[in-house]
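Missing here: one protein chain of the complex. Every other protein chain is in place.
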Amino acid sequence: MRYLPHTSEDIAAMLKIVGADNLDDLFSMIPEDCRRTGKLDLPESMTEWELNDFMGELSDSMAVSPEYKVFMGAGSYEHYIPASASYLLGRSEFVTSYTPYQPEMSQGTLQAIYEYQTLVARLLGMEVANASLYDGATALAEALLMAVRVTRRNKVAVSSLIHPLYRRVVQTYFEPSGYEIVELPYLENGKTDLSKLNGMDDLAAVAVQSPNFFGCIEDLKKIGEMIHEKKTLFVTSFTEPLAYGLLKNPGSQGADIACGEGQSFGIPRSFGGPALGMFASKMKYVRSMPGRLIGKTKDLDGKNGFVLTLATREQHIRREKATSNICTNNSLCALAAAIYMASVGGTGMRELARLNYDKSEYLKSELKKAGFKISFDSPTFNEFVVEFPAGFENTYKRLLEKKIVAGLPLAPYYPEFSNHYLLCATETVAKDDMDTLVREVKL
Amino acid sequence: MKESLGTTGLILNEPLLWGKGKKGRRAFSLPRRDVETFLLNEDLTGEGPDFPDLSEVDVVRHYTRLSTWNFGVDTGMYPLGSCTMKYNPKTNERQASLPGLAGAHPLLPGSLSQGTLRMMFELERYLSEITGMDAVSLQPAAGAHGEFTGMLLIYAYHKSKGERRSKIIVPDTAHGTNPASATLCGYQSIPVKSNEEGILSPEAVAKVMDEDTAGIMVTNPNTLGLFEENIKEIAEIVHSKGGQVYCDGANMNAVMGIVHMGEIGIDVLHLNLHKTFSTPHGGGGPGCGPVCVRKHLEPFLPVPRVIEENGIYSLSEDIPESIGRLHAFYGNFGVMIKAYSYILSMGANLKKASQLAVLNANYIKEKLKDVFHLPYDRPCMHECVFSDKIQEANKVTTLDMVKRLMDYGFHPPTIYFPLVVHGAIMIEPTETESKEDIDLFIEALKAIALEAKENPDLLHDAPSRCKVKRLDETTAARKPCLAG
Partner (left out) sequence: MKEISDLNLPEDVCYTEDHEWARPEDDSVRIGISDYAQDQLGDIVFVELPEIGDTYEAGEEFGTVESVKAVSELYMPVGGEILAVNLDLEESPGLVNESPYNDGWMIEVKPGDPAELDDLMTSDAYLEALKGEE
């Protein structure tokens, strides 16, 4: 086996030093009745070339672009990833290192993640961002738990227009704690209905996603103003960070914690993971934050360097009183996002976001022209909901055969929205493909 | 001694990202605009992020230079105890980047995602075979996430019996994630000390186990690198009071094909694919922390679950007692591909991997036990734990010695953990290190022990050959500078 370097002479020599007769003897301290009898029932090991063929077949069975036109976002977006970004991300000094516990030997990861924290803080208009969490859903759950810690209140309000799967993760995280979750309904215009908040003075947090699951841009500023006088924390969630290349960022709208999914920034969709939990807050709450933080400091010679810091919040020191149990996070995905943000740049990010907006507006306007109803009239970014005629399932299936995925049916998530579909168009979708889609759905 | 690996190369300085670039540069090929501009209410738009504008060459040089300041498994031996820093096969990276797998949307209709579903289904089966457990969920995104899932499963199990228990037993050798995960689930951690042999005694567990205790979190092999020999008896004690046995499988690399976790009384176990199953750690993740359970806990596993009927794979949400979802989608699929590809490449050689990992650790232990204090002088599993007791006389600490190890071209072992050993040095070589490389590592540590006697200041000032010297962590924490 090519990953096991030991020759039989090596093994014999080492066993002699250890004082064991054979490899099985090494396990003599394991009581007999704890030992496994019989061999591992696994497929015979494959050669590298057999593995390539086999995995190639699995890969070929999947419906992906460019063969398929997938007009589906809903928390997982297709964006171009420059070759230079993938290439840099493959540098094995980044890939094969551990968490940077030994800073002198990990300055590469440390500076890169410090830069990531800075770029995320700037993107979201927040004062401090952590080194990453697992994904947008767990980031939201952690944000709400943090709000409970900061305010010492145990009830949160969550918009029903936050990604439905994120809300389910929050439920799972909250279940044993007994903290209460109040769901805020939505309005006809596709935005969160805030009327329920009146009279609720004991909330730890109000969480809203913008752009929300329907793609609609929420009035964040208004919500922040409504709740701040009640000392409730304002948590904003997102699934598409590229939106802030164009839209007002959460910090400027009063967010106390901004968290969400960073997959759009240079991370392939990879069937939903690994993704990137982005997490940022105001500096005054930094000691209640979950996750790792990297700080700038000096070495003995006065040279700049970076270290993991404020570690007393974390599980390896504070154990049962830690701000979170997270240890391994999604560092390499954070690096991917940093390289992506650096590559696109400030000017480019704005242009790219604008192009995304215009592409989806084009698709929206063409569908409208073709006589379909756009369900909500609020402005959207990248994705929007359209109502197709009853019985559209058959058309949807027919389109799959033509290698077109006509969005995500909303009914499994919002049963009241049968025949409604969430469609997405990013910069990767060509006008011709959108025209084809509109032509096909009309048939 | 052979020539030391450590030397000083040409280390290039590199400013922070925003210290480079010029407005108007770009390292991204903006797609052609084939649609017109649409109106957007200006009240909604912001100024755009304050990012630097860089050329492609700027970006490539920046990250290439940064990467050279890092040390990875591909650079050299990385004997970080409890982290299993084994070699990460390159073919796994290739498979994970196949366009059909890397490009797959998670919400595609099942008929269009048979490849990914089949892979997940089979990986679950392989992991259940390797651990000897009955069912697996791949959803948790890392070890701590797996622990939390395990706690939720135990919580749900008790709840299904109409019980709500408030405590959980956690040995003093446990990783900090264990008590932290228990807290997230509302359990109070009840510490239990390991005995003078470094393992748990059934009596100690019996003393604290009661009917308000949900179970125990053990790590087996434990963090001292020792097998918990009394595990079966301990499991019986816990089960007799209606509790559940959780096993932190961080150290599974020692016992693949050797111990059947189900038969020794474990009810739920988490694995770290980024340790045992060779997926790279990426400087801190992404990982993947599957949970493996016995039959009676299967009804509580997270949704969705991958099922197979007549050769067709699908995702099922129809699991009424499930604890729910822990990840927006299915977990870190990209990491699963690498572990799957590793298992297919290794086959039954996985057992050999465990044997060689244990051989390497015992070899190091034997070769170094006259040089460093060995608090538990017993046959170890895949890692061994020394301390700085002998070097204390020269006012040299564990920290000094491992910093000096960097100058010799090795990554330090895990230090000051487990907490039960004062000044712990925890060495896990893994099976992918050859005898020659291990001999070089042993020589380096012996040389350092000698330096500790003869020239302790060399160690106090170490490292001297890295990009930076020791860093001022006090100021970093007193006046945090977390963004530039």
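By written order: A and B. Residues from 1 in each chain.
As a working rule, a contact is a pair of C-beta atoms (placed from the backbone, for glycine too) under 8 Å apart; a residue touches a chain by one contact, two chains touch by 3 or more.
This one's a predicted model, so the numbers in the text were calculated from it and none came from an experiment.
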Option from A:Arg287, A:Lys303 or A:Lys402 whose C-beta touches the chain left out: A:Arg287
Which of A:Ala83, A:Leu300 or A:Ile317 contacts the chain that the document leaves out: A:Ile317
Where the missing chain touches chain A, by residue: 287, 311-312, 317-318, 321
Positions on chain B contacted by the hidden chain, ascending: 473-474, 477-478
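The rule is simple: only the chains that are shown with their structure count from here on.
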Centroid spacing, where centroids are CA-atom means, of chain A and chain B in whole angstrom: 20
